[in-house]
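The other protein chains are all here in position, but one chain of the complex has been omitted.
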Amino acid sequence: MSHLLRSPGTLAALVVAAVAAAMPVLLPPSQVPVYVLLLLAAIVVTGLSLLMGYGGQVSLGQASFYMIGGYSAALLAVHGLPTWVALLAAPVIATAAAALIGVPLLRLRGHHLAFATLAVQLILLSLAGRQEWAGGDIGLQGIPQLEVAGYEFADDVSYAYLALAALAVVVLIARNVVDSRPGRGLRALATSEVAAESSGVPVAGYKLAVFSLSAGFAGLAGGVYAFFIGYVAPGSFPVLLSFEYVVMVVVGGTGTIWGALAGATVITLLLQLLNNIGTMEGMPAAAPSVLSYAVYGLLLVLAMLFMPQGLVRGLAFSSRLEVRWGTWKTISSRSAKRRRSSA
Amino acid sequence: MSDLLQYLVSGLAVGCGFALLASGLVTVHRVSGTVNFAQGMFAVVAGLAAGSFLSAGLPHGVAEVAAVTAAGAVGLLTGLVATGKPGTGPRAALIITLGLGFVAYAVEIMVWGDGPRSHPGLGGTIQVAGAYVQRQHLLVIAATALVFTALGLFFSRTYLGKALSAAASNPYAARAVGMNVTRMGLAAFALGGVLGGTAGVLLTPMLPISFNSDVLLITNGFAAAILGGLNRPGLALAGALTLGVAEALVAGYLDASYQTVVALVLMLAIMIWQASRRTALDMEAAR
């Protein structure tokens, strides 16, 4: 126990994991679907945060891969494949799709890449709406229940645990990536591509890897989503969803796993709260959407202006709480040293 | 044959709208280095406001000018938030303008609701070489020609226009001769608002606009502007007209729902082609 206390990061992780595991049974049944969606958002945002913080790139189309995962799982399941195979195929297909389009796309940087990713999603949405085999604008209905080794995922609580397990896998992978040697190379890449390249980091390969990995995460979340909701359509994956993920990353702070989790949680809860307020009696019909847009916008603007480090790192610095992963410690201590020596 | 002419004219008209949007993007990017995601929002605000002014009884002309002026004010406000705080880099500014787009959604839904709206433009058609051409289309083309000419003269002939170009090309020297470069950026944002607003009031009679039309507008504007590296209004105009005509031809001869796909694929192809001619080093220098 004493070694855990010496490492508040590990302790905090254990507490968060315990609370997260208890949530599905503690929450009132009507709130469990919100929790599932929160967990799915956290999965996507963890990947996007890696891409933005470690690849140094903004994706305005991350919901594309959520969509690819959702459609892949739905199509395979509807055509009679075992549902667990369909679920596993979702992240694989999303990763492959990202690896494929990443080759030309990742020649772009900065706002070019931001618009290119947005364009990819608009193209996907437009195409999906035209394909009969994909259900067109109406979408795919009648996705069978997920069944793994004879266990049928039938209620919301079971999906909550499924999403939780998926999130745990994603966080473990992300953590290993961050702590690995390539992770440090990626970190260098986010600050200066040229410097990273000249110090021997295989920039193109790493970028494609982190892009594909983040797409894989989104694809996994999309697969779970398809089985959970039982139906996918172009309307389930609006451009707005991609922007929402960016808001979550920015609010939580790019490049930290804690930040991704915090961002997804804070935004989801805030939206739920606003939705409750907006649908109260006497409120105009447009109130929920007005409130949620206003909050998205204001959060994004205020976070960029006053807390560009994001919620978690912003708070961590002020309370001197070391809740970041190992790499962050070495980097921040290194940059602190550099700051001292330049002064 | 008369079909083709009709598609060409309507394509040119829509392309002109994109060109005005793109010129706003270019103006803001040249002077402040910011890619303004809220550029499409300016058009939406002006398009919706013009409709309200018209139904409030303002005559044509006055209503449109008032709406464009409002868009200019919104542009100035956007610039203040996105670039007013010292130390806000271009990447942060892009995300801030994205956020301001959301804030605008909230305001637009409150004021105008969430359905698509339109307002009457110049009604009627005239016959040109056997084809019926809508007078609104010709108005849009003429107005765009006028705006681009005025814009060209402004940047090449007037002191303020030259100063704006100067501040963009060498901020240090601009500050050394006493310019306030941030304020020049704000002027560009206001001008961007006016240009976006002009696109909005001209396009709304042809394509009904709702609060979230901004994504499609900004994507098309960006696609046009990217041809000139976001810095050259002339190439942006060429890009926008090509885009508009290509979309009209696809919609006319193939399938209307593929027109956006064509535009987007074109944009991706141009960007990737441009990037393959550049090295990582000068991209980084440009950041």
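For reference, chains read A and B in written order, and residue numbers begin at 1 within each chain.
We adopt the following convention: contacts are C-beta pairs under 8 Å (C-beta built on N, C-alpha and C of every residue); 3 or more make two chains touch, one makes a residue touch a chain.
Rule of thumb we're sticking to: contacts and distances are computed from a predicted model.
Q: Given that one chain of this complex has been left out, which of "Glutamate synthase (NADPH), homotetrameric", "tRNA uridine 5-carboxymethylaminomethyl modification enzyme MnmG", "Competence protein ComFA" or "ABC transporter ATP-binding protein" is its protein name according to UniProt?
A: Going by UniProt, the chain not displayed is called "ABC transporter ATP-binding protein".
Q: Given the contact definition stated above, which residue among B:L58, B:A166 or B:L216 touches the chain not shown here?
A: Reading the full complex, the residue touching the unseen chain is B:A166.
Q: Touch as defined at the start, partner being the missing chain; which of B:L5, B:V65, B:A131 or B:M179 qualifies?
A: B:M179
Q: Contact with the hidden chain only, please: which chain B residues?
A: 159, 162-163, 165-166, 169-170, 172-179
Keep this in mind: only the chains that are shown with their structure count from here on.
Q: Quick one: chain A and chain B, Cα centre-to-centre, how many Å?
A: Their C-alpha centroids are separated by 32 Å.
Q: Quick check: in the complex, which residue numbers of chain B touch chain A?
A: Contact set of chain B toward chain A: 35, 81, 85, 88, 90-92, 94-96, 98-106, 109-110, 113-114, 212, 215-216, 219, 222-223, 226, 255, 257-258, 260-261, 264-265, 267-268, 271-272, 275-276, 280-281, 283-284, 287.
Q: Give the list of chain A residues in touch with chain B in this complex.
A: The touching residues are 58, 60, 104-105, 107-112, 114-116, 118-120, 122-123, 126-127, 129-130, 192-194, 197, 203, 239-240, 243, 246-247, 250, 286, 289-291, 293-294, 296-301, 304-305, 308.
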